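First the structure, then my questions, so here it is.
For this view, one protein chain was removed and the others were kept in their places.
So, chain A:
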């Protein structure tokens, strides 16, 4: 092909940047290795001969993922994989650090001989293997992201079912062990539990993206202007209202504001991207806030299904009102973060045992105690980088479905980080979301890695010179194309 030949000589267009990815991965592995050594030095008071085993295992895994991308999606974004690998690896190593903390002083000698596959950290490492295998399989199977839209209705239905199963299950099978008032987000079978909502997120988004591509004219055309903003006609509000009611039902029956906010936010933002009508954002935000306030006052007056949300809001307003009861989680989270301060206590020097659910919801607080404000800021920056690279992918890809899916996916990931980190730091009420790529748990890790590999797939399409119009524009020189790529016009698929 002429495009390939020319790129091979000019060096920019076919520079797949896989070597950049590899270099970034190597850098990430060095960081993780340093962290693992620091943890052992602090917790075991010596760096054991095996300190590198988990990091090396992660390194092999990520290298395999890199090879898969190199061969299956050679033009994919080079930053996504290393950025996520960093967060994932840090999660595994921090969970191992939590394992150390739970080995009591009596068993302290065991720390040095603790198997790399034992405990929360070992389990998370195993989950990382499984998640990456699944994600690579997805990359193999989904050769063209547009093909997903063929199964939009099936996936949408499946997604709704997955969200509803825990809500309809008896509490004992849907709540985390020992949390009788907690969110119903799990399906528990024996000692195993999965969080179907993590997968439902992706499936529902496939449906949203497909549906909105079809309906975007209706949703964006007819409108009335009010206060300088175009508002849709009442009858076109139907789908939005439906999703709003659904998300409120989630709030009430799943007992989780975070999940509700996630789905609703995901939907409203995809609608906004599809229609370019800021009014949808305003309507969405208004509806959600109104619903939340309503739930709060119903919880205060009626109680019943709204009581959980009311309690959570009350804890958020004053966590120290009942510091050892209702407010315990948030109080301990804040104390952990405060203990860390600007620089943190140092890897391995904190007291993660004092923070409840430090392996799940409050992992960010546990890390914050040890790596401080600066460390957490770095992690948030990496998350932000992932989200912005995702949005850049959406800008780059040309088909409407891909744009909506990638944009929605990226924003949802960012929203999830906002919901859980905001909850842990008392910006918003604390809810039971996982911290993407970090919290202990296979469902979340698997779903989010699949999400990242789908983004990689889409970004491969966006940057693939074979399918760009670059070859049709022979006059384009080596200096200007990136902007062209990123602002590629939308091709409608019907």
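By definition in this document, a contact is a pair of C-beta atoms (placed from the backbone, for glycine too) under 8 Å apart; a residue touches a chain by one contact, two chains touch by 3 or more; residues count from 1.
Note that in this section contacts and distances are computed from a predicted model.
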Per UniProt, the name of the complex member that is left out, chosen from "Osmotically inducible protein C", "ABC polar amino acid transporter, inner membrane subunit", "Cell division protein FtsI" or "ATP-binding cassette domain-containing protein": "Cell division protein FtsI"
From A:334, A:358 or A:438, the answer for touching the chain not displayed is A:334
Kindly state which of the options A:26, A:173, A:282 or A:373 is in contact with the chain not pictured. A:373
What does the interface between chain A and the hidden chain look like in terms of residue numbers? 104-106, 217, 269, 272-276, 278, 281, 320, 323-324, 331-332, 334-335, 337-342, 351, 353-354, 368, 372-373, 376-377, 380, 383-384, 387-388, 391, 394-395, 400, 403-404, 407, 410-411, 414-415, 417-418, 421-422, 425-427, 487, 489-492
